[in-house]
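One protein chain is absent from this view; the other protein chains keep their places.
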Amino acid sequence: MGILLDGHDLVLVQGITGREGSFHTLQMIEYGTQVVGGVTPGKGGEWVHGLPVFDTVAAAIEVTGANTSLVCVNAAHATDAIYEAINAGIKLIVCITEGIPVLDMIKLREHLRLTGSRLIGPNSPGLLTPGRAKIGIIPGYIAMPGSVGVVSRSGTLTYEIVYALTYEAIGQTTCVGIGGDPIVGTNFVEVLSMFEDDPQTEQVVLIGEIGGRAEIDAAAFIQAEMTKPVTAFIAGRSAPEGQRMGHAGAIIAGREGSAAEKIEALRAAGVRIAENPEAIPGLLAGDRPNRRV
Amino acid sequence: MGILLDGHDLVLVQGITGREGSFHTLQMIEYGTQVVGGVTPGKGGEWVHGLPVFDTVAAAIEVTGANTSLVCVNAAHATDAIYEAINAGIKLIVCITEGIPVLDMIKLREHLRLTGSRLIGPNSPGLLTPGRAKIGIIPGYIAMPGSVGVVSRSGTLTYEIVYALTYEAIGQTTCVGIGGDPIVGTNFVEVLSMFEDDPQTEQVVLIGEIGGRAEIDAAAFIQAEMTKPVTAFIAGRSAPEGQRMGHAGAIIAGREGSAAEKIEALRAAGVRIAENPEAIPGLLAGDRPNRRV
Amino acid sequence: MRLHEYQAKQRFARYQIPTPAGHVVTSPQDAYAVAAALAQPVVLKAQVLTGRGGRGSGVKAAFNAAEAQNHAAEMLGMKIKGVIVRKLLIEPVIKSVASIYLGITCDRNVSRLAIMASNAPIADIEASAHLQPSTIIREYIHPFSGLHNYQVRNLANGLNLPREHWDDFTRIAQRLYRCGIESDATLAEIDPLALTPDGRLLALSSRLVIDDNALARQPELRAMHDSDAELRALAQARAAEISYIKLSGQIGCIVNGAGLAMTTMDMITTYGDGTVGPANFLDIGGGAQADKVTAGLHIILADPDVKVILLNIFGGTTRGDEVARGILQALDEIRGEGPLVIRLMGTHAEEGRTLLESACPNDLHVVTTLNEATQLAIAIALGTL
Partner (left out) sequence: MRLHEYQAKQRFARYQIPTPAGHVVTSPQDAYAVAAALAQPVVLKAQVLTGRGGRGSGVKAAFNAAEAQNHAAEMLGMKIKGVIVRKLLIEPVIKSVASIYLGITCDRNVSRLAIMASNAPIADIEASAHLQPSTIIREYIHPFSGLHNYQVRNLANGLNLPREHWDDFTRIAQRLYRCGIESDATLAEIDPLALTPDGRLLALSSRLVIDDNALARQPELRAMHDSDAELRALAQARAAEISYIKLSGQIGCIVNGAGLAMTTMDMITTYGDGTVGPANFLDIGGGAQADKVTAGLHIILADPDVKVILLNIFGGTTRGDEVARGILQALDEIRGEGPLVIRLMGTHAEEGRTLLESACPNDLHVVTTLNEATQLAIAIALGTL
């Protein structure tokens, strides 16, 4: 069944009438996700792909019983949409929006601590449980059901690696993009812990990058708490110091956040390190069928 | 032993070098309170009544082991002092300061919810466990040890009533002034609940006034949860609507907050209502000695 | 501290909340000039700080400049609840196709600000903050994360406001919130917020009440206080930092502590039995400082209704003899006339009472209990002593 999605997910799309929102709503429906409606303030009463659009999240929940939301709203309005979802009682919120100011995220992070809602992202490709459902923009065709959990801070790099697994017929339980911003709602450790507890997941692939110490914390958690094998790839080994590498969060500050430091910590925790994405399938634990799809 | 003070209270006075701070520190020491030091920023290293003065609460705790604080700081700096106490780990804070802006208290109240600290006040005379200790400015001579818990929103009116009890040789377990502001750290219900749980307390006197619905909430709690008899006095039966009666919190807004409404609710909860303060001793439950002190 | 409507609107304008193009005048001539310049029907609003002013006799409409001048001549100098009208706000009459109430105040019962909106006027927002009539839509504002746009949309939705006005409404609500917060307002309201035939939202009437406790850090707002527009005694009390409220009875009260002051008032009312009552509420604060007693006596002696003064002091940690000396010093400064009942309690109160009795026997009655004090004052007021 995978993590985070539990089969009773009734999904709302905030920003459903936008170009992206509408496109990805269709993709999600086609993949099998139970999308039950959307929210666009001022457009309540319209219909998108046969789904009702509401003015407010509260109204959408009342009618549809939604418990999960994809926030597909531009950066200027994204935190408002997330607060609305939290305060209306949505339990799982996935935000794909890039470019939310860091001071807004600091506040939102604190607010999240005080509520029972979980945020994945922002600046996340979302999450996908192969063959079952997806929330976000991860392309469905790259994945197949299986027993590897994937967690990542990247977007297309994640697709690359998931595709490489699928190409080698190695399926996944759930693929989770936690987002590339310096402050995100859910971190590596939380997702690793879910994979550890998930009976379907047999091993985990972690895709990290430079910046911050999320991977260092992950290494500590893996060493102390995890029984399942972990294979990792860290992007940015050749990145210069002090430069933001595309992702707002991908920056080496002084001695902190370098790929070398992270690789060292993960290795010390018993994690196998891939030199490049295409090397990951070969590093996985166990006897996996090596046939082409 | 009474409530709130547990005999291991090591008290700090924030604002100890001020006129009021210094005066009441001495009064507290003379009453038997274990005052262990004081804080006045910029005056660390001085001594007041033989007690060391520190620049910061953190330093004071480190040296003295203080776990309780009296905030005796003017309104412009009082919330800063309270945040300092909370964040340094002080568990019980009594604030006698009058005139803290309501927007500051709204924020502080929310912050308190998220921490393990309790605030009594602001605009409170403090608390006193007769014959044992006091924190604040309640005069010691008005009280005597006994079995009546007293909780009040007022200052001198509390003295009046405690004195009336003592005059009739009716002693008290603890006298608690929760403060006369619209937003306070600890409300009637919380103190009533402590009295209910306190084995020494046999009955309770509640001194309320117009404004807000703290007494209505108290009535609901008394009806639902309390086994001990409660006697109440509510000030402001003749107060006009829409006028602030001295205390920032004492104002009748529309139909809400009138003495009549409160008296009715308390009566309905089985509380005896005194028509004037001097009538309280006569209304108390049980056979009390009626001799003069 | 209440601001005048024109002051509140000036403040609103700084936060880009749209208001009618108004002007304040102090003479009928200026009223003519302003109305002539506006060249359309106008409304004249008396600027006084008594209760929920700006309504009733304090508001008049005029179709032209001459009529405005006539109204102004009538209104300027008239008294509203005892206060002389010195300023008029003149604004164009605005046509509206819909009226919205929008206000922010503190709901003390949940320790939060509440923003409320309604399609009908709300008579008393502070009361409504807790009471929940179904015609009022309400959102609580989180003290840390503030007012969210979605909350304003919830209000707009509840009001059935046409969607083309949602953005405008959201901007105005956010500005009202910012204005309120940054002004330390305990009440910030627009009543009504009018929807004009050409589709604009306009704050026709506005009200800002500033937290007295925050005036020290709001020097600009404090300076806006117009003590000419409130009762003289209130202005004096404010200056002396004592709390005073005029009532309709004959017994002037000076008490230390708000709860005790209310109790004194209540007992006079009860024992006075409809014939005699308290002339005022007056709280000089927890201590018993001589200068506040002096200021209190000044205010009460100026009240023609007062037949007897009741001074009720519970000394707390202050010694009774010190309190007594303070009272004597105040009486000495004042040299007022009329009977005075003094009830003095607290540490060393007996010494204090002795001091008072020996120093100043004429018309001065020193007692011990609250009951005695009240009943004696009532007897004096009734002339039955």
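Every chain is named by a letter (A, B and C) in the order it is written, and numbering of its residues begins at 1.
The criterion applied here is as follows: a residue touches a chain if its C-beta (ideal position, glycine included) is under 8 Å from a C-beta of that chain, and two chains touch if they have at least 3 such contacts.
Computed from a predicted structure; not experimentally measured.
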- line: Note that chain A touches the absent chain at residues 23-24, 27, 75-76, 98-103, 105-107, 109-110, 125, 137-139, 141, 152-160, 163, 180, 182-183, 207, 209-213, 217, 233, 235-240, 242-251, 253-257, 259, 275-278
- request: Just the residue numbers, please: which parts of chain B touch the chain that's not shown?
  value: 41-42, 44, 55-59, 77, 80-81, 83-84, 87, 107-108, 110-111
Message: Touching the absent chain: which residues on chain C qualify?
response: 143-145
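Just so it is clear, only the chains that are shown with their structure count from here on.
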- prompt: Touch graph of the chains shown: is it line, ring, star, complete or other?
  reply: line
Statement: Whole-angstrom distance, CA centroid of chain B to CA centroid of chain C, is 28
- prompt: Any idea how many Å lie between the Cα centroids of chain A and chain C?
  reply: 55
Message: Based only on mean CA positions, could you tell me how far chain A sits from chain B in angstrom?
response: 50
Query: Which residues does chain A have that touch at least 2 chains other than itself?
result: none
Chain C: positions in contact with at least two other chains: 142, 144
